[in-house]
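Dropping the structure in here first, questions after.
What you see is the complex with one protein chain gone and the rest in place.
Moving on to subunit A:
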Amino acid sequence: MLTYILRRLGAGLLLLAVVTLVTFAIFYVVPRWAGRTTEQLATMYVGRAPTPEAIQATIERLGLDEPVFVQFGEFVRGIFFGAEYRFGRDTIECSAPCFGYSFQSYQEVFPEIVARLPVTASLALGAGVIWLVGGILVGVVSAVWKGSLFDRLAMAVALAGVSLPIFFTGLLALAFLVHAWGLFATPGYVPFTEDPLGWAEGLFLPWVTLAFLHAAMYARQTRAGMLETLGEDYIRTARAKGLSEGKVVLKHALRPTLTPIVTIFGLDLGLVLGGAVLTEQVFSLNGIGRYAVNAITQSDLPVILGVTLFGAFFIVVCNLIVDLVYPLIDPRVRIHG
């Protein structure tokens, strides 16, 4: 068990290292292949009025004239031990983990991401709970009363949920529920610690919009899995014992159905934690996703790199958690070292 965890952790770290290498190469090496010079790269750091001296200073400061692998080594070293950048007589301390600093705002990347994490995490976790519970509930009811009006209606809505993009449903919700009818407050983020009610109120629409997309998928998955499980021999055994239909469904059929769903939930949650780009954009929430979008439009390479690594980190962690929890859900899965 312990070796298994260690091995999985090792594999996760390796994966992150590979992601780092690849993203670094994409942002720092590929532009050079496309013909960008060191000066042009440095120009992006300098600001509005680049003088040749300022550019030269930046090149030296960031080591842009060094061989690529040295730069990569510096970057990785920064993550673990921090880095220092000298501006003439001033030095900027970038403490570990240092992902460099933004071309645009001259702010260190990592603290910026961390500052936005509560927004994204609140959005992801709240939506996650809603889509998990809602999706499974609808799926179970649809499977048990297969072919009923509820089933047909729910599956139609689910189909819509899968096919409608967030910038459509989200904008629709904003236009009608908030602006036209005024049923909900304008979405926004208030820290939970300051005002729990305001937090929930401000995030309610983003939650529902984000959850709608996923819940639709979960409902369809649950329904299909449930129908399959209900046909299993051990369900017949449970009925032959004299169990009530509710017990048969909730105790005997639901658990095996949930097993694969837990797997995708881990993946989906990890994905959203790395930035719910569309939802944050539509509802103007200042989370990691939005930070990434802005960075992309401004070619702010260190930020893009940082956000990508951050997202990869969450996916790796969520996957690891799912793999460790799996044997608790399904005793047939045994962890081998």
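Following the convention adopted for this analysis, a contact is a pair of C-beta atoms (placed from the backbone, for glycine too) under 8 Å apart; a residue touches a chain by one contact, two chains touch by 3 or more; residues count from 1.
Operating definition for what follows: contacts and distances are computed from a predicted model.
**Student:** Can you match the unshown chain of the complex to its UniProt protein name from these: "ABC transporter ATP-binding protein", "NADH-quinone oxidoreductase subunit M", "Asp23/Gls24 family envelope stress response protein" or "Cytochrome c biogenesis heme-transporting ATPase CcmA"?
**Tutor:** "ABC transporter ATP-binding protein"
**Student:** Sort through A:P52, A:G147 or A:G242 and give me the one touching the missing partner chain.
**Tutor:** Residue touching the absent chain, from the options given: A:G242.
**Student:** On subunit A, where is the contact patch with the chain that was removed from view?
**Tutor:** 1, 3-4, 232-234, 236-244, 247, 252, 255-256, 329-332, 336-337
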